[in-house]
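A single protein chain has been removed from this complex, and every other one stays in its place.
Our next item is subunit A:
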Amino acid sequence: MTQDILREIIDYSNRADPYPLYEELRKTPVFHNGNGGPYVVSTYYEIQSLLHDPRISSDARNLKAAGDDPLGRSEEEGTTLPPSFLKLDPPDHDRLRRMTNRPFGPPHSPHRVHDMLGELGGLVSGLIEGIATTGNLDRIDLVDQFAYPFPVSVICRLLGVPREDEPRFHVWAETLAASLDPDPDADPAQHGKGAVDARMELGMYLAGLVEERRKDPGDDMLSQLATADGPDGSMTTMEVLSTSALLLIAGHETTVNLITNGMLTLLRHPEVLQRLREDPSLSVPIVEELLRYEPPVQLLPQRSTLSEIEVAGVTLPKGASLWLVLASGNRDPKRFENPDRFDPDRRDIQHLGLGSGIHSCFGAPLARQEAQLALSELARRLENPRLLEDPPPYRKNAVLRGPRHLPVACDAIRP
C-alpha cells in the first residue's frame, strides 16, 4: 500500500469516486503510515466494534496533535463556546445529549419529528414551486435551489427561529458551511474572517433568542433547551448555544449531502427512480441503502485511544489518533454482498452511515424523514430529469462529502 493513500483520499481529484481508494485501504484494515499520522480503520467489523469501545475517546482534548475535524471545528474556533456533546465523552456527553433529547425524541417527546412532517412537506413543495417559477428547467441546480435551503429551514423551524429572521439565518449558515470547505481561490484571511464574523453574529442572535424564550417559552426546541429543568438540571446559556450550533451545523451539512448524493445516485439508476416515482414508500429503503452506499459523513477523524488497544492484530498505542472510515466499512465485502451495488431491496442493511454507539447520529430520525420526503417528491414532480454533468462538481471536503452543485434538466414540473 502506498504511504500516501491518506493524502490521496484528501486529494480533491479523487473526490468524485473515493471508493477504489477505500478498497485499497481495506487490504490493511488498520493502516498507519508510520510517522505519527492517524491509525486508519476501514473494515466494517473493526469500525463497528471501535464505535462501541469505551477505550476510545471523542474528546478532542485527548488528542496529542489535534486532528482535522470538519464536523466540529467551526463551532469552537474563535469563540469561547464549550465543546458540543459531539466532542465530549461521558458523563458530560451523556448529560448534554440526554437533555437535548428530552424535547426531541422518545420517551419524553415521541412526536416531535412526526409532528414536523406537514411542515417539511410544505417546505419541500415551496422549494419545488420555486424551481418551477424560475422557469429555467434546462439547468436547475438541485443543491442551491433545493438541497441547501431545505435543511436550514428545517433547523429554523425546529429551533423556533422566527420566519422573518430565516433569511439572515440562511446567510450565516451558508457562510459557516462555506468555511468548512477550504477555498483555494479565496483570500485566506478574508475567508476565515467571514466565518468568525458569521459565528459571532449567529451566536449573539441565538443568545438573544434564548433570552426571549426564557421569558416567553414556546413549543420549540430552543425554548425547551433554555428552560428545561429535568433530572439533569438545566443547561447554561453557553451549553444551549453550543448545542444549537451543533444542531445547525451537523444537522444541515449532512442532510444537504444525503439529499444530493441521493438524487445523483437515483439519476444514475433510472429504474430505481422510476420505481420511487410510482411508489413513494420506496423512499424508506432507498434512504437506508443510500446511507450505506454514499454516506454523507465519510469518516470520523477525531477519535483517540485512552489505552493500548489491539485491533485486527495491530496494537494501537495509548493516545493514538484514529480515523474510522465509515464509507469504507459500508462497502466491506466481508459484511455486505455486492457492496458496490446500489440495491434498495437489500434486506440485511446495518450500515455505519449514521455511526453507532453513544455518538450515533442524534438527528437520524429527522434526517431520514427529510431525505425520504425530498427524494420521493423530487422523483414525483420532476418530469424526465437528466443529469447534466457526471460527475458533478464536488465540494472540497473529504469528510462531509457531496456535490457542490448538481445541475439537472427536466421537461416540466408536475403539479
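We adopt the following convention: a contact is a pair of C-beta atoms (placed from the backbone, for glycine too) under 8 Å apart; a residue touches a chain by one contact, two chains touch by 3 or more; residues count from 1.
FYI, contacts and distances are computed from a predicted model.
*Asks:* UniProt protein name for the omitted subunit, picking from "Thiazole synthase", "ATP/GTP-binding protein", "Ferredoxin reductase" or "NADH-quinone oxidoreductase subunit F"?
*Replies:* "Ferredoxin reductase"
*Asks:* Among A:234, A:307 or A:350, choose the residue that contacts the chain missing from this document, as touch is defined above.
*Replies:* The one listed residue touching the chain not shown is A:307.
*Asks:* For the full complex, which residue in A:7, A:55 or A:268 touches the chain that was left out?
*Replies:* Result: among the candidates, A:55 touches the missing chain.
*Asks:* Which of these, A:8, A:24, A:94 or A:166, touches the one chain of the complex that we don't see?
*Replies:* Of the candidates A:8, A:24, A:94 or A:166, A:94 is in touch with the missing chain.
*Asks:* Mind listing the subunit A residues that contact the chain we can't see here?
*Replies:* 49, 52-57, 59, 89-91, 94, 306-309, 357-358, 360
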